[in-house]
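Omission of a single protein chain aside, the complex is shown with its protein chains in their original locations.
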Amino acid sequence: MDIATVIGIVLGTVMIVGSIISGKGTIMAFYNTPSILLVIGGSFAALLISYPMSELSRVLSVTMKVFVNKQKDILAIINQLVSLSESARRDGLLALEGRIEEIDDPFLVMGIRMAVDGMSPEIVDAIMRTEMEAVETRHDVGKTFYESFAKSAPAFGMVGTLVGLVIMLGDMKPENIGPGMAVALLTTFYGAIAANFLLLPMADKLAYYNSRELLCMEIMVRGVIGIQTGENSRILKQKLMTFIPPKLRPEEEDQV
Amino acid sequence: MDIATVIGIVLGTVMIVGSIISGKGTIMAFYNTPSILLVIGGSFAALLISYPMSELSRVLSVTMKVFVNKQKDILAIINQLVSLSESARRDGLLALEGRIEEIDDPFLVMGIRMAVDGMSPEIVDAIMRTEMEAVETRHDVGKTFYESFAKSAPAFGMVGTLVGLVIMLGDMKPENIGPGMAVALLTTFYGAIAANFLLLPMADKLAYYNSRELLCMEIMVRGVIGIQTGENSRILKQKLMTFIPPKLRPEEEDQV
Amino acid sequence: MDIATVIGIVLGTVMIVGSIISGKGTIMAFYNTPSILLVIGGSFAALLISYPMSELSRVLSVTMKVFVNKQKDILAIINQLVSLSESARRDGLLALEGRIEEIDDPFLVMGIRMAVDGMSPEIVDAIMRTEMEAVETRHDVGKTFYESFAKSAPAFGMVGTLVGLVIMLGDMKPENIGPGMAVALLTTFYGAIAANFLLLPMADKLAYYNSRELLCMEIMVRGVIGIQTGENSRILKQKLMTFIPPKLRPEEEDQV
Amino acid sequence: MDIATVIGIVLGTVMIVGSIISGKGTIMAFYNTPSILLVIGGSFAALLISYPMSELSRVLSVTMKVFVNKQKDILAIINQLVSLSESARRDGLLALEGRIEEIDDPFLVMGIRMAVDGMSPEIVDAIMRTEMEAVETRHDVGKTFYESFAKSAPAFGMVGTLVGLVIMLGDMKPENIGPGMAVALLTTFYGAIAANFLLLPMADKLAYYNSRELLCMEIMVRGVIGIQTGENSRILKQKLMTFIPPKLRPEEEDQV
Partner (left out) sequence: MDIATVIGIVLGTVMIVGSIISGKGTIMAFYNTPSILLVIGGSFAALLISYPMSELSRVLSVTMKVFVNKQKDILAIINQLVSLSESARRDGLLALEGRIEEIDDPFLVMGIRMAVDGMSPEIVDAIMRTEMEAVETRHDVGKTFYESFAKSAPAFGMVGTLVGLVIMLGDMKPENIGPGMAVALLTTFYGAIAANFLLLPMADKLAYYNSRELLCMEIMVRGVIGIQTGENSRILKQKLMTFIPPKLRPEEEDQV
């Protein structure tokens, strides 16, 4: 569970509700079913035109997977790679076969297995990087989806407000102008909240998780290639450690 | 037929019409022929200035071709390439000549024919990639066209609203202000809907189909080069499989 | 003459005038000399600050040259290059000297002359590409100019509207508000039309002509280098043909 | 302490307060606790959804470290590198071991230590550049954070204004319209000030400090590699000096 997301949603809701109450408004005056339907449903309709079904169905899984995902421990990955490197230098690449089952990450498993199978480092590097690009593309779908959503929502908010204004202006009785405009503005209000409070931040967080997963994969690729080419384990460790902020590095790595 | 597009158009229309009806407006109050003509015709006039005739006539064909296009089956392409690779390794490159007629895709036909003709892999790669760039450029026309359209439509929507406002303000009778502004706002309404509900999403979907077609071509180029250079069929398959999301890979490819 | 541009300007004008008349406005109510002067003159003043005189004087020639320019026939260029390639392979590079006068394009003349002069392909490639970059830079001036113009015009439109509003608000008599605001809005109206109906589309078309001219030059560079390096004429033709959309290729090139 | 920041904050505050007073407004009319809470709290809530907790906690340290940071003296760095280069050329690379403790910068210490340890220049270069990228990424967090904040604040400002308008319009008494709108506009006012006066400028200054730190690191990398490869100390100095504006170079370096 991503704590920050939960706190953010609760805090933002409290702020908005609080500003309504402190302004002596009622929550009910801010609730309007057709406006909500227009902003959400209209945006979703635009997204159906934007993306093929197969992509849309993937968005949900990417969203879930990424929001619940516990972050991988980069230090643990590096330690595992260094340990594998030591085995390989001591007992040869084939010795890694027996250690494959200790590895959790399927991407690292794939890399080590190719190394054990005797493929050349160039091919292993190429295959692993193609896989990385594919993962990046797949995860990008989520980010792009929420960004499109965040562009659509305020646009449909404006459409709804125009609908309200045209109706109100077409039959202008003094007593209707205020409430008519109030309702008309609600769709703009929904569009602004949906985009700025939920959709854009979700796109940002998906981008963050994506970049972090790619960082882990980058470390694994460099590690596997280092193992294959028989690089000195200490140098390999130092190279991989540069991916970690100095403060989080274990004590012996205190040069920077 | 692209189901998502159809559902999206129907759903969005329902949402907009629904919001008009639930607001106690009449559909007729939202219909205004000159406003529609100004938004569509004015934008189209701007597009005529933006693009030469030859490009515009291509937009229709790109649009149709891409919207009706059934998506190519990437897995089938990979399997065909692997099978061709096995033939070539067993019986030599010339043996592929007899298999050319089983291939549907003209781009792959071109590649295999060049390989059979004995051109060097560098030249085959160069020619196929130039073709890819040309396809990308041609398809891009559609996307760019709809994006220009989507920028023009709201601009002419605003022009129409300004026309309406200037007329209304120039002869301001209290009873005319409301209906005058209502009509003036309609062009903004049309521009907003055209851009956000139809044109931008169509540009997005064209971009998606374009990227997918290029992905298929990329796989074909790598496959043909792999066949020409006599790469091991199993390694070729593994390389090409990385372009497919893990879940969609056949069982034996379960490492990632 | 660029037909699409003419049709576009006529069509757009009809649409705007039509929307004024159908709204029961008079054309005269939309004509205001000081507003037009402010939008055009103000934007031009900003452009004088943006660009040095020498660049501005070039804009007119680029604009004219490009709008009247009849498009080069790419197929004819390729055929000429292939024919030159055949001469060179049959009779040697020096034989091309006698054929230079059949060539119209000064860029191609320059390339062939350098080849005949015995410069190395690397140098010919470098000189031709520097020339291409220079052409791109010079043509870019036109596009950039119209884009700057298109940004300035609505800005000065807004300045004019602010001027009108401040004057109107400073001396607010009920009977003046409507007409005052109507006149104030006219500069916004002019700015919007200038930018979206004329300037941005002109920038787009200049960009299109520029990209097309560069495509022709790219083909010439590749052709000249192919001729110099004695590439097989059939392969050269196939390479160059990939720059043409399949439908426009002559019959024998029907693979894709 | 960054003087310019302090002067900027004071000057801007004086300007805004001055414009209120000169307009015969009272400061109290511009203070509204719920509006401030909505703009700050709402934006912060959106940021919580955008970034994981671990990144947010780093923002504060980056902000502090960078704002208090006294700028490194580039000339001193170059002189130190040249002096180390002379030692290395005179007494060998190992002689640098004794001089490591005179070096303050941990990044330069790391580089020299690796050189002394006999790692190859390629590896030293790769490790130092990975470290640079990591520093760039870490510092970027601060800039990105303030940019997100600067986008959120006006958005929540608009949300607050919409809340105020809907409440005011829903219960429209003539005597309430003015004060109601005044309060509604305050959140837009807060959002505009927060974004344009504080957040965007802070993002800019963080970006400046980041680029300057990377410049120092670039000089160190080039210096260390020059030392390792035994480059002539005078040429090394000339190369490194190009990073300094001519006016700030010591007298002997007056060619440009």
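Letters A, B, C and D mark the chains in the order given here, with residues in each chain numbered from 1 onward.
Everything that follows uses one rule, which is that contacts are C-beta pairs under 8 Å (C-beta built on N, C-alpha and C of every residue); 3 or more make two chains touch, one makes a residue touch a chain.
Everything numeric here is computed off the predicted structure, so don't read it as measured data.
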item: Left-out chain, listing which of the shown chains it touches; value: C, D
item: Which of C:I3, C:L37, C:A76 or C:L94 contacts the chain that the document leaves out; value: C:L37
item: Candidates C:S50, C:T63 or C:S87 - the one touching the absent chain; value: C:S50
item: Among C:I9, C:L75, C:V109 or C:I244, residue touching the chain not depicted; value: C:V109
item: Sole residue of D:G92, D:G178, D:G230 or D:P250 that reaches the chain not shown, by the stated touch rule; value: D:G178
item: Residues of subunit D in contact with the chain not shown; value: 2-5, 7-16, 18-20, 22-25, 29-30, 71, 177-179, 181-182, 185-186, 188-189, 192-193, 195-198, 200-202, 204-205, 208, 235, 238-239, 242-246, 255-256
item: Subunit C, residues in touch with the chain not shown (by the definition above); value: 33-35, 37-38, 41-42, 44-53, 55-56, 106-107, 109-110, 113, 119, 123, 126-127, 130-131, 134, 138, 148, 151-152, 155-156, 158-160, 162-167, 169-172, 183, 187
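Rule of thumb we're sticking to: only the chains that are shown with their structure count from here on.
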item: Steps needed, at fewest, to go from subunit A to subunit D via touching chains; value: 1
Chain grouping by contact, computed as though subunit B were missing: A, D | C
item: Angle of rotation relating subunit B to subunit D [CA atoms, steps of 5 degrees]; value: 145
item: Shared interface numbering between subunit C and subunit B [over half = same, under half = different]; value: different
item: Centre distance in Å when subunit B and subunit C are each reduced to the mean of their C-alpha atoms; value: 25
item: Two or more partner chains touched - positions in subunit B; value: none
item: Chain pairs in mutual contact under the definition given at the outset; value: A-B, A-D, B-C
